[in-house]
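As you look at this complex, bear in mind that one protein chain is not there, while each of the others sits in place.
Letters A, B and C name the chains as they come in the text, with residue numbers starting at 1 for each one.
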Amino acid sequence: MEELLERLLEECRPFTGKGRVADYIPELAKGDPDALGIYVIGSEGKHAWAGDCRRPFTIQSVVKPILLLQALLDNGAEFVTRRVGVEATGKPFDAINAGDQALDSGNINPMVNMGAIVMCSLIYGRSYDERFQRLLELTRRLAGDGEIGVDEAVYRSEKSHGSKNRALAYLLKFHGLLEDDVEEVLDCYFRACSIQADCRALAHIGAVLSNRGRLPASNERVFPAAMSRYVNAVLMTCGMYDGSGEFALRVGVPAKSGVGGGIMAVVPTRMGIGIFGPALDRKGNSVAGIRLLERLSQELYLSIF
Amino acid sequence: MEELLERLLEECRPFTGKGRVADYIPELAKGDPDALGIYVIGSEGKHAWAGDCRRPFTIQSVVKPILLLQALLDNGAEFVTRRVGVEATGKPFDAINAGDQALDSGNINPMVNMGAIVMCSLIYGRSYDERFQRLLELTRRLAGDGEIGVDEAVYRSEKSHGSKNRALAYLLKFHGLLEDDVEEVLDCYFRACSIQADCRALAHIGAVLSNRGRLPASNERVFPAAMSRYVNAVLMTCGMYDGSGEFALRVGVPAKSGVGGGIMAVVPTRMGIGIFGPALDRKGNSVAGIRLLERLSQELYLSIF
Amino acid sequence: MEELLERLLEECRPFTGKGRVADYIPELAKGDPDALGIYVIGSEGKHAWAGDCRRPFTIQSVVKPILLLQALLDNGAEFVTRRVGVEATGKPFDAINAGDQALDSGNINPMVNMGAIVMCSLIYGRSYDERFQRLLELTRRLAGDGEIGVDEAVYRSEKSHGSKNRALAYLLKFHGLLEDDVEEVLDCYFRACSIQADCRALAHIGAVLSNRGRLPASNERVFPAAMSRYVNAVLMTCGMYDGSGEFALRVGVPAKSGVGGGIMAVVPTRMGIGIFGPALDRKGNSVAGIRLLERLSQELYLSIF
Partner (left out) sequence: MEELLERLLEECRPFTGKGRVADYIPELAKGDPDALGIYVIGSEGKHAWAGDCRRPFTIQSVVKPILLLQALLDNGAEFVTRRVGVEATGKPFDAINAGDQALDSGNINPMVNMGAIVMCSLIYGRSYDERFQRLLELTRRLAGDGEIGVDEAVYRSEKSHGSKNRALAYLLKFHGLLEDDVEEVLDCYFRACSIQADCRALAHIGAVLSNRGRLPASNERVFPAAMSRYVNAVLMTCGMYDGSGEFALRVGVPAKSGVGGGIMAVVPTRMGIGIFGPALDRKGNSVAGIRLLERLSQELYLSIF
C-alpha cells in the first residue's frame, strides 16, 4: 500500500501547479502551494501514508461533518433535518442566496456556511465556550489525537475578515433561524474552522465514518451507525462544494474538502483517507488532492457505484 | 423475499393516501392513486415481486438515465460531461432558471429537463425518428422486454401541453446549446417520456446498472462498467429531483423517479428495483414508493453508506 | 433651433465611436455606426432637424409604446394594467427571469419583451394579420406618415433568430398569460419590431404623446389625454431599458429606445424628438443619441424635474 501511495503521489504532484492557495484571509494565503500528502487508515486499523502527511493545516469546512455529528448527537436526526435540511443548493458555499428557497422552506444544507452556522447554535452547552469545547473534544476523539487545538492566527484572521459570514448569520437571525447572539455563534464557528489537523487526523475521522461510527482499531462506538449513514449521504451529495457531482463520478465516495487544502474521504466499510494539498481549484477543492483520490479509486476500486 | 415484499407493501400502502397523481397533463391525471407495486431483480438474475407490479405506466423522467446512457455510448463521457455537466442545480426539474449559472458555465444537469433535452440532440441518427428508435431499442434491451412501446395518448397529451419544455428548449437554442430544430428534438423527448413500462422493466434496467453494465441473467455486456458508475453517481446526487438529499439519507442508493409514479433503484452489485405508485409528493416522487424503498433498505441493509 | 441642432449634432458625433451596432441578428449588423440624426416637432407643429434624420431604420423596441397604446385603446387601462403591470423589472429587456416575481404577481412590464408579446395578444382582430394591420395603421397615424411599412429582410432575420423570444412566449403560455398560438403572436411581434421609420416619424409620435394625444398641427385627437399620461409615465420609469434611471437624471424626459438605433423622446406639452444613432452602449441605447438628448435638455431646459 505504501508503495502505491508513494507512486500515485509522485504521479499527481504536478497537479499542484494547476491550483491556487486560498487568499480570502491573509493567514491562509501563507500556505505552501506545492505541498501534497495522503494518509490512509483501514476500518480495521492499518495505517499507510505518503508525502506531507503530518504537516498541520486548519480543517476549515472539513469541520462541517463534525458539526453535523455533534448536532445529531445532541438533538437527534429528526430535529436536525427539520432545521438544516439535506438538499443540495446548487450554489457556492458562501452564497448569500444559498438560502433563497431554503430560508422559506427551512432547508439549508449543513455543508454550506449558513447551515454550519445554524449547527453551531444547535450544539448543547451553557455558553458558546462550552459548546466549542464539546465540539473540540469530539474532534479529538474522532481524529484519534488528543492534542488537537486551534490555530490562533487563522482564527483571528477569520474573525477580522468575516463580513460575508456575518451577513449570512444576520440573515439567518432575520428569518428566525438563529436565536443566539450572532457574534457569539460566529466566534464558535470561526474557532471551529480554525481547528488544526493533519492528514492522519482526517484519515482517522474518515475511518470512523467508514466503520459505521466505531473507532478503527478498538471498535469502540463513538456514534450510532445510522448517524454515519446520515453524514456519509450528506457528504456524497454536497461534500465537495459545487464540485460534488463531478467528484461522485471521478472518485465515487463521500468526502469533505476545506479551503485549507484538506480532504477527508470515507470509503464505507473499508477505509478513511486524509489529503493535504492547499493549491485549490476554482470551486475551492484541492486540485492535486482530487486527482490523487481519483487515481487511488481507480487502482483500488473504491467507488461505491 | 416475496413474503418480505408482500409484508412491506401492505405496511406502506396507506402512504398512497398522502400523495396526489400528477395532473400537469390530462392523460396522467387518469392514474390510479391507490396503486402500488414492487419488483426486484438480483444481479445474478433472481426475480421477486408484490402488488401492482405488471401494471403499465409511462416512464417519464426515468428515461433520463437511459438518455444519458445512449448519449454516453454515442459520444463518450468526456464529450457528454462537457455538454451537460453533472452538478446538482438546487432547483425544480423544470425550472426555467435551472440553468442560470448553468447556461453560462455549460453545466446543465442531465436529470433536469434542460439537460435531458440536450441529450436527445446528442443521440446519433440521420433523423430524429432514427434517434428515437435507437433509444427505444436500448430501453427494450435494458428492460429485458422487446415489446416495450410508446403510450400514444400520453405522448399526444405531452406534446400539446409542452409549453414549459418548449420554453426550456428555445432557451437552450438561444444559448447555442441546441442546434437542431426545437420541435423535432422535443418530439423525440416527448416520445421518450411516454415510453410505457412496468415495475419489472424498471427493475431490469436497475439490475443492469447494479451489475456494472451486464444483463442480470446472461451477464452479457450492454455498456462498459465505467458508464454504470457514471450513471449511478449522477442518480445518487440528483436522481430524485430536489428530494435527492433526503432520499440518500432514507434509502441510500442511486435511483430515478418519474411523475408517472415509477422509481428505478440501483443497489450496486446486488439488485435492481422497480416501483410503481402514482400518488406523488410535492417534489414529484412516489410517496408510498419512497417509503417502501426506505423500509426495504432498512430490512436488507441496502444503503451504500 | 436648426442652428442649435446642427451645432449639438456636430459636438456629439464623436460619441458614435463609443458604441457598437447591434448584431444579434445579421440584418441589424449592417447598420452604419457613424450615422447620427435628430428631428424635433413642437406640440404646435413646428419642425426642425439635423444630420441623418431621414435615413430609414427599424423601430424595434420603439414599437412598445405603440403596442401599449393599441392595447389601451382596445381594452382600457384597468384591463391592461392587470395583464402587464407597470413596475420596473431591474433586469435586461430580454431576461428570461424578468418575470420571476412578475409571472407570479401578474406584473410584467410592457417595455420588456415579455410584456410586449402579451400586448400583441391583447390587440383586437379576427386574425393576427388583422391585428398587425391595425397596429400599423395606428403607427402611420401617430408618425404622420401613411407610407410606413415593414422592412422584410429584418423581419425574416428576426423570425429566424427568435429563439429567446420564443422561450419567453412559451413561458408566458405555460403560466397562462398567453392564450393564442405562440408562432402567430410572435409573427405579429416580429413584424411590429421590423416597422421601418425615420427620425421624423419618431419625432411625430413623440409630439402626439407630448400633446396629450392630439396630432401636433391639426390638434386632432388620436387617443385620450389619460392614455398619454399612462404611456409617458411608463416610459419615464422603464423606457430606456436598464439605463432608465440614468436617463431620467441626464435628460429628464420620457423616452423609448430601440436596438435599431432609434430613440423617441417626449417633452410633455412642448415637443417630440426623434433620434437615429445605431452605435449602441452596452444597455442597448444609442450612445451619441443619449448624449445629444442630454445636451439639448441642458440647452432648452427640457427636464421635467
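Heads up, the rule we're going with is that contacts are C-beta pairs under 8 Å (C-beta built on N, C-alpha and C of every residue); 3 or more make two chains touch, one makes a residue touch a chain.
Treat the numbers as computed from the prediction; the structure is a model and nothing was measured.
*Asks:* In the intact complex, which of the presented chains make contact with the chain not displayed?
*Replies:* When the entire complex is considered, the left-out chain reaches A, C.
*Asks:* Per the definition of touch given earlier, which of C:Thr16, C:Ser43, C:Ser61 or C:Asn109 contacts the omitted chain?
*Replies:* For the chain that is not drawn, the touching residue is C:Asn109.
*Asks:* Taking the full complex into account, find the residue in C:Leu168, C:Ile195 or C:Val234 that is in contact with the omitted chain.
*Replies:* Checking the options C:Leu168, C:Ile195 or C:Val234, the one contacting the hidden chain is C:Val234.
*Asks:* Over the whole complex, note the residues of chain C touching the chain we left out.
*Replies:* Chain C touches the chain not shown through residues 81, 85-91, 101, 109, 228-230, 232-234, 236-238, 242-246, 248-249, 252, 254, 268, 303-305.
*Asks:* Which positions on chain A touch the chain that was left off?
*Replies:* These residues touch the chain not displayed: 96-97, 100, 163-164, 166-171, 173-174, 182.
Keep in mind that, in the parts below, only the chains that are shown with their structure count from here on.
*Asks:* Line, ring, star, complete or other: which describes how these chains touch one another?
*Replies:* Per interface graph, the chains form a line.
*Asks:* With centres defined as the mean C-alpha position, give me the chain A-chain B separation in Å.
*Replies:* Centre-to-centre distance between chain A and chain B: 32 Å.
*Asks:* Using mean CA coordinates as chain centres, what's the chain A-chain C distance in Å?
*Replies:* Roughly 55 Å, centre to centre.
*Asks:* I'd like to verify one number: the distance from the centre of chain B to the centre of chain C, where each centre is the average of its C-alpha atoms, in whole angstrom.
*Replies:* Spacing between the chain centres: roughly 47 Å.
*Asks:* If you look at chain B, which of its residues touch at least two other chains?
*Replies:* Residue numbers touching two or more other chains: none in chain B.
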